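Missing here: one protein chain of the complex. Every other protein chain is in place.
Labels run A and B following the written order; every chain starts at residue 1.
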């Protein structure tokens, strides 16, 4: 007996020595493994940091833009034009429209450039020689349209001289911000030598100054006038689509989650629906775009590029996300609450609508907002239903042609004027991310607020 | 840090005494002349989970090569104390242990002590059988492998077979050593866990209610096994069953509300408890 015990004791000490021998190596491995984990975390955080810093550092300058302060004289000699037509009694709407168009055309034919040029010539330093084309190249081409619109809105401007803050052209903006290499020769510069010199002189004497780029937020996209290109149209397009997603995806998603979780019998069919929904959530978004192109556009003949079609595609895409999240929220409600409600004689739907839904409301709301935010950032499916069209007007209904914020980013990214649009695109990304972050922040805020109230 | 706290524990002890005069903190001890010598001792151990104190100033000697049972109502701190012995409480965030636990005079809470080495010397068997999702062989081989105890494959096989034999499981599983350990019955799983613990060659085995998830027959087999093992191992077992404590242990310690109320030879505790609360518990008045 004691012999055996001595033996085990000896064996134990032997083992003990072996354990000791391996300790240093094992602790080294432990340290390495832990370091690898920490490295991974640091890398992941580093990616977030790099992504945000590059985008912000590229995008911030685009929120500042060069303006030219000038006094524009609405010269009656240049602007000789009949007053705008008014609809006569008995005239059909169509005739009136035709007449209006004719007037508009006449209006557009006026030499608005001359107005712009005259106002700039007033500002030229004494003795500065520059030809018209070069002089006009420092102003964005959209500004003559702006003068025209000012005049249409207020015909009494005729003959007056008013101060106008005109957008400097994108080339001037590049030149002053140094986004284009100043050392390059004439051949590679977008602006002619006198125009560059003028821009510098104007910048020095304060005629050209940097101001907040309102155009970025309030204007629609523009091809001919990059400096006036803005996100307003894309924003409205996205807004319409989001409204459609909110109106359709949220109620339908919550309703089907309620059905599947609270009413549906556990059968093969519900199992199949569950697998189907989980799978739909993982189907590539571009496949939804194909569905939209084939069904909504080609079969139902919905208008191409319309937020309606885009909204429907995004609705179908967001549905599974909302269903899954809502089901998870419903699953989290303790069974005892259900039994308590049913035990008091409540019917199944009374139980759901009076007891379960109020409890899960904060989570459902959060899930919906996050789903909607995801839809806001989606690009690929929208390309397939023509939402990458160039749209120069703010859409006024979901049936109008429109584009969306992420698609606008895609379009700007492809613009040839890289010097100017790289910053603008980053700025657009900042706007998009800002919107998404605020949506998420609202979701988090609402959840904490509603849960505290309970 | 430990040193500081230990030196303070005397002060604290008197403070607790005055505050808690009615429920006297003095552990009632019945010495056992036949007891084996103790290599494992606890001295003034207190445990805190965050701000909450779970264990108050526990001191006890654990005799070697015998079974010591920790009994008491649930939540009394007996499991907490058990988990202090091989520092399993380290894995719980916010858990703080003060006082000394020594094995062969070495403080287990000494900063220089390697917890990995400690746990190789003090093994543990848990409440619910927790075989790894691996084969029976791999389950037992796990410890020797990580500690590098086997020089070669035959060595490893020998350790596995011996451990399974010691745990009385070998005959039942010898023809399916490579099927998953989770496929065994509850009692077999628990014996597998015991074999797994023994494969590392510990000196002390801690058992945390090892039979609470088992049926009576499996329990009886494990109890027999514990009785056999005590000739070679120091065993500390936490149990909520007084009969089990009476059947398997030589020494019994009764915990109540985080305090060690009474300890002594099992026979003495069960037949002649000196403390009122021990008596109440044993006769079923508190539980």
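The rule is short, and it goes like this: contacts are C-beta pairs under 8 Å (C-beta built on N, C-alpha and C of every residue); 3 or more make two chains touch, one makes a residue touch a chain.
Quick note on the criterion: contacts and distances are computed from a predicted model.
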Missing subunit (named according to UniProt) among the choices "YciI family protein", "Spore germination protein", "RNA polymerase sigma factor" or "Phosphate transport system permease protein": "Phosphate transport system permease protein"
Hidden-chain contact residue, picked from the options A:157, A:436 or A:450: A:436
Selected residue (touches chain absent from view) among A:291, A:314, A:367 or A:402: A:291
Hidden-chain contact residue, picked from the options A:323, A:356, A:372 or A:391: A:323
Sites on chain A contacted by the missing partner chain, in the whole complex: 19, 26-27, 29-30, 33-34, 36-41, 43-45, 47-48, 50-51, 54-55, 58, 92-95, 97-98, 251-253, 255-256, 258-260, 263-264, 273, 275-280, 282-291, 293-295, 297-299, 304, 316, 319-320, 323, 347-349, 370, 373-374, 376-380, 383-386, 388-389, 406-407, 409-410, 413, 422, 425-426, 429, 432-433, 436, 440
Chain B residues that touch the omitted chain in the full complex: 86, 88, 91, 93, 116-120, 123-126, 128, 130-134, 142-143, 146-147, 193, 196-197, 200, 206
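Just so we're on the same page, only the chains that are shown with their structure count from here on.
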Length of the line joining the C-alpha centres of chain A and chain B, rounded to whole Å: 61
Residue ranges of chain A touching chain B (in the complex, touch as defined): 1, 4-5, 8, 11-12, 15-16, 18-23, 26-27
Touch list for chain B against partner chain A, complex: 65, 114, 116-117, 120-121, 146-149, 200-203, 231-232
